[in-house]
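All protein chains but one are shown in place.
After this line comes subunit A, so read on.
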Amino acid sequence: SNDSEDTELRFVTCQSLWNQIKSETEQIQEDLNKQLFDNLVNFLRRSHSEFQEKTAEWTCRMKSREIPTAALVLGVNVTDHDLTLRSLSEVLQDNVTPYVALLEAKDCPGIKNLIQKLMGQLMNCYIDVGSLEDEDSVQVSQSRIRCSMTSLINWYGNVTKKTDSETPSKKTTSSSRHWQSPPVVVVFKDLESFTTKVLQDFIVISSQHIHELPLVLIFGIATSPMIIHSLLPHSVSSLLCIELFQSLSCKEHLSTIIDKLLLTPQFPFKLGEKVLQVLLNIFLYHDFSVQNFIKGFQLCVVEHFYSQPLSVLCCQLVDSKKRVNSLSHDQCENIRRLPSFRRYVERQASEKQIALLTADDFLKETIQKLLEELHVYHENYVPVLRCLHVFTSSLPKYPLGKQIRELHCACLENRVWETEEYESSLQLARMLNKSDLVTMLQQCVEIFVSSSGKEFDKTAEKLEEFLTQFQKLEAEAFQEQDVSVSSQKELQKKTDLYHLQKTLLELKESRRSKKLTKFEMLRFEVVDYIDSLVRNYLVPADHKTLHEIVYFNTASVLRGHLNAAPRTALHTALNNPYCYLKNEALKSDGGNISNKAPDICIAYKLHLECGRLINLVDWLEAFSTVVTAAEGPNADTPSSDQVDDIIHARFIRAVSELELLGFIKPSKQKTDHVARLTWGGC
């Protein structure tokens, strides 16, 4: 039965889709970082030129005591730093210097470890550049060499001399990319976690040797550049020549990712509203990590292809049409079971209904048609959404959200034109001034022209027409202005209060009855036109037939796997075992549990009634009271001293289980007592 659901094909599709998405995200990452990396490379070049010139001037020498330093502000999403810095070191190794070392605070508790680590990395990268023969000798020597700055300088001297002599013969390719006597770049991945002492020592020592060793530092900073000054005293920070670089904020990064992954017809797989909301919430409220967002996206892809047998059709339109033809009967049945398809069938004429439900061939034809419709819907959806976003993102107070992702969520959730926010934003749009309106229209025209949807030629034309009408209005506007100016002059002449009131009333009256100006009429027309576009194209996806094939919508699964709450699960299991064990005896209402609950639940419930310390004897007695009562009236009621051995054993087990779970711990404050560690859970 497995093959009838195309398991293998689904897996292959999933993999290829994911690989595409992955390379796309990597590409995005690269593009976003390009600017930053270019700046950094320029900085290195500039700061290093002095070393190469080797000027002997006194001022220069004073200045050259300073170590060129790039402070790289990376933002709070620490987990993403690693990736950025690693690609940075790759870029540097490709373009600037082979000598790049990445240091982490946890490897460098002391200055000795730091130098050790630094030398280890530098000498290894020498191996990478050089021939592989002398790998062994270097490795042996690395452990033997006394780790000191002097040996580092000697090494650098040797290496640069060697490369200079070898350059023409051996490594023309590598040395052509690198500069003469390349700088040594040291990256401190997490500056905040380094101890002050280590940093200070390292900076002071290496500033002494900056003539012989062209060192450049890069600080990875998660908080703010101020941290440098709070970590280092003035005497040390004055040895650094700091330049500040700012990486792209994670929010912008996310926006680009969403733009390129979700708001594009390129990928057939789509996220449902709730799922997207969960991913965004994890991002905004928990970690600010784009990597985690992508991980969540990957999980969505996997879950979708795993759980939805029809996801085999979630591929490019051309392929999916082919695949429809080879669908098995079981798969056809699966399609007939889709709620959206059932709704579709109900709308058809009765003979067509029968055909759809009985003839597989006819069904397949219809599916092809529907899939194409779905595809067209997606192609149209994105430009219209962007167009609407152009309008709503400039309104005061942003009733539909500032970001396009918010608008996207709103449109997916339900018919956006039925919401209050949409109503108010239309009203606000009807009050836009002309220059804003014109620029917006121009943006919209661009969006539609560049979009792939075939239907939008006319739309673009229509919008252009609006634009020309606005231009025409401009000429007429001059005249109107004259009129208004004259009336205002009249108003200024009269200083009498009574007359003023009268004219004002007249003005008001006339304004109310007066027909709208041409500009206003045109503005209404524009807004109405946009409104009609929205109503046409931004229908929520779950109103579309066969949307289940491409939309992943089970948010609860995603949340359970990514943002689990282990303690609440324990809490529920202990308080309300019926949640898991579907036995009628365990059913209870309210906060009480039945006395037939598993031992650990009863012990837990009893311990909730205690203070900081729990007397084991009392606990045991209470436990046995409950358990014997649960076992039935025929069991003879034991006196308080005599406790059945088995119950005793069960109690011991329950208590040690609670200890394992961390609710209690043994206490030495009083004999035979345990201490409570938690307070919630009543």
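Rule of thumb we're sticking to: a residue touches a chain if its C-beta (ideal position, glycine included) is under 8 Å from a C-beta of that chain, and two chains touch if they have at least 3 such contacts; residues count from 1.
The working rule: contacts and distances are computed from a predicted model.
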Undepicted complex member, UniProt protein name, chosen from "Aspartate aminotransferase", "Origin recognition complex subunit 2", "Two-component response regulator" or "Superoxide dismutase": "Origin recognition complex subunit 2"
Absent-chain contact - pick from A:R65, A:K197 or A:R612: A:R612
Omitted-chain contact residue, chosen from A:C147, A:V186, A:A460 or A:L574: A:L574
Options A:A70, A:L271 or A:V674, residue touching the unrepresented chain: A:V674
Hidden partner chain, residues of subunit A it touches: 78-79, 106, 274, 277-278, 281, 285, 287, 289, 291-292, 295, 298-299, 302, 306, 554-557, 559-574, 577, 579-583, 585-590, 592-596, 598-600, 602, 605-607, 609-623, 625-626, 628-630, 641, 643, 645-646, 648-653, 655-657, 659-663, 666, 669-674, 676, 678-682
